[in-house]
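Taking it in order: structure first as structure tokens, then the write-up.
So, chain A:
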Amino acid sequence: MEFLGLYNYWVFAVLLMTGLYAVMSKANLIKKLIGMSIFQSAVFLLYITMSKVEGGTAPILQPDAVDQLYSNPLPQVLILTAIVVGIATLSLGLAIVVRISEVYGTIEEDEIRELDGE
Partner candidate 1 sequence: MDAGLDVASWILLVAGGGFIFVGGLGALRMPDFYTRMHAASLTDTLGTILVLSGVILQAGWSLAAVKLAAIMVFLLLTCPTAAYALANAARLAGQRPQGLARHQKGC
Partner candidate 2 sequence: MITLFGVFVSTLLVITAIGMVRSQNLFGAVMLTGLFSLQMAVIFFILDAADVALTEAAVGAGVATVLLLSALALTSDEEARRRRRRWVAMTVVSATTLMVIYATFDQPRLGDPEAPVHQHVAPWYLAETPRLIDVPNVVTAVLASFRGYDTLGELFVIFTAGIGVMFILADGREKGRLSLLPSPDAQGLRHHLVPRVVGRLLVPFIVLFGLYVQFHADFGPGGGFQAGALISAGMILYALLEGESAALRAVSFQALAGMIAGGAFLFVAVGVAGMMLGGHFLDYSVLSSDPVVGQHLGIFLVELGVGITVTGVLLTIFHALSARVQRS
């Protein structure tokens, strides 16, 4: 059981790099945005993993419970707002992609470069 204590961090590393790989190597702009959101989710996972306390419960205080441990509320607050900011930035990216597709007729990065070169 002991080695599983770091499992979430490994998942975080793999997810982070999967997202980075999509952003780096995929030519399709929507695919890049999806990769970006995977990257974001990896960061969310890291923060929430850090907020967990063994034997704790969600930081909503129970008045009748004595000596109850609670998980750390601070990372949760940061991620809660970040999720909504994430969807807002994702849609801003989508709006830009839609405009690019209207002007160039494609959302593949290399084709856009070729069109620009002419």
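Just so it is clear, a contact is a pair of C-beta atoms (placed from the backbone, for glycine too) under 8 Å apart; a residue touches a chain by one contact, two chains touch by 3 or more; residues count from 1.
Keep in mind how these were chosen: all candidates are chains of the complex that A comes from, given by their letters.
Owing to the predicted nature of the structure, the values given are computational and were not obtained by experimental measurement.
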Touching chain, any copy counted, for chain A within the complex - options 1 or 2: 2
Chain A - residues contacting candidate 2, complex: 1-2, 4-22, 24-28, 30-31, 34-35, 37-38, 41, 44-45, 48-63, 69-92, 94-99, 101-102, 107-108, 111
